[in-house]
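The structure follows.
Now for chain A:
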Amino acid sequence: MISVILTIFAPILGGFVYGIERIVRARMQSRMGPPLMQPFYDFFKLMDKRPIMIHSFHALMGIMYFIAEWFALAVLLLGNDLLIAVFFHVIAVLALVIGASSVRSSYSVLGALRELMHMISYEPLMVLMVVSFYLVVGSFDIKDVLHYNGYPILDLPLVFIAFLLTIPMLLQKSPFDVAEAHQEIIGGPEIEYSGPFYEALYTGKWIEYIYVFTFAFLFGGSHYWLGAILVIFAFLFINLLDNSTARLDFRRMVKFAWIVLIPMAALNVILLALI
Partner candidate 1 sequence: MINPNVEIFETTLEKVVEDIKNWYDYKKYHYVTINGVDEGGKLRIDWIFADYNEKNKMYVFRVTDVSFDTLIPSIANIIPSAWMAEWELRDMFDVEVENTQKGIFIKDPNIVAPLRKDK
Partner candidate 2 sequence: MVKMFIESFKNLFSKPETVKYPFEPFPEPEGFRGTILYNEELCIFCDKCENVCPPGAILFEIVDIETNKREYNYNPYLCIYCGACVDVCPKADEGCLTQANTRTKPLGEEVVKDKKLGYLMNRITNPKEVEKAWSELEIRAKESREKYAEYKKQQRMKKRAQAQTKKENS
């Protein structure tokens, strides 16, 4: 029941998470920052803007991104395979990529290509993480993970660290915000969307927050307090990281993911399998 409510109200919850994040980010930069409700103000304003469509397919892909993102979250929360949720997330991102590369703007196309680089970097890690959950819990089902009596974080410390460093890639945060790269390609894939269509992307991001932090929550197993601590820790950590790093090149990101993060996670999985 909780998971149904959580799924339905995911955009609202995600909005609050995003609002808190904006305040936290502002405070870290010793600014005052916007009010907590700011993402919703933005939301309502964007609803009221007059839509300008490049072409219908482009707009459709924007909405598709939002729906697929929500669907991935629903799959994740409503007790299906974790692996399937990961794959639905791939579909969502792919929709974004296809939409972005269907327009002529070079920023949008560059953004789409960079988004693919993001996927190459983080998808193997996500799969590895799910596999490691299977090795610990013995099931791909979220319910089994949430009823697991042990502490998955103790079995999977390296996987957790790898996941922590993957979150900036997933949520487009510095140092790995290459696809969004506001100062380079002005938002990348989202540049050509406007008004209500941009809305879909903007809200899709909020859902992604919930999606990502759910995975962080899973590391607590059946100990929900531990999960909550991990989520808060992850939230603070990625925000601090966001505020203390410059943006790196996409080549460095892919190298970092494949040379450092994936072997690290794989090592953990191998050790787990051996013991």
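Just so it is clear, a residue touches a chain if its C-beta (ideal position, glycine included) is under 8 Å from a C-beta of that chain, and two chains touch if they have at least 3 such contacts; residues count from 1.
On how the list was made: all candidates are chains of the complex that A comes from, given by their letters.
Because the structure is a prediction, the values reported are computed rather than measured.
Student: By the touch definition at the top, chain A has one partner among 1 or 2 in this complex. Which number?
Tutor: The candidate that touches chain A in this complex is 2.
Student: Would you tell me which residues of chain A are touching candidate 2 in their complex?
Tutor: Spelled out, the residues of chain A in touch with candidate 2 are 24, 26-33, 240-241, 243-245.
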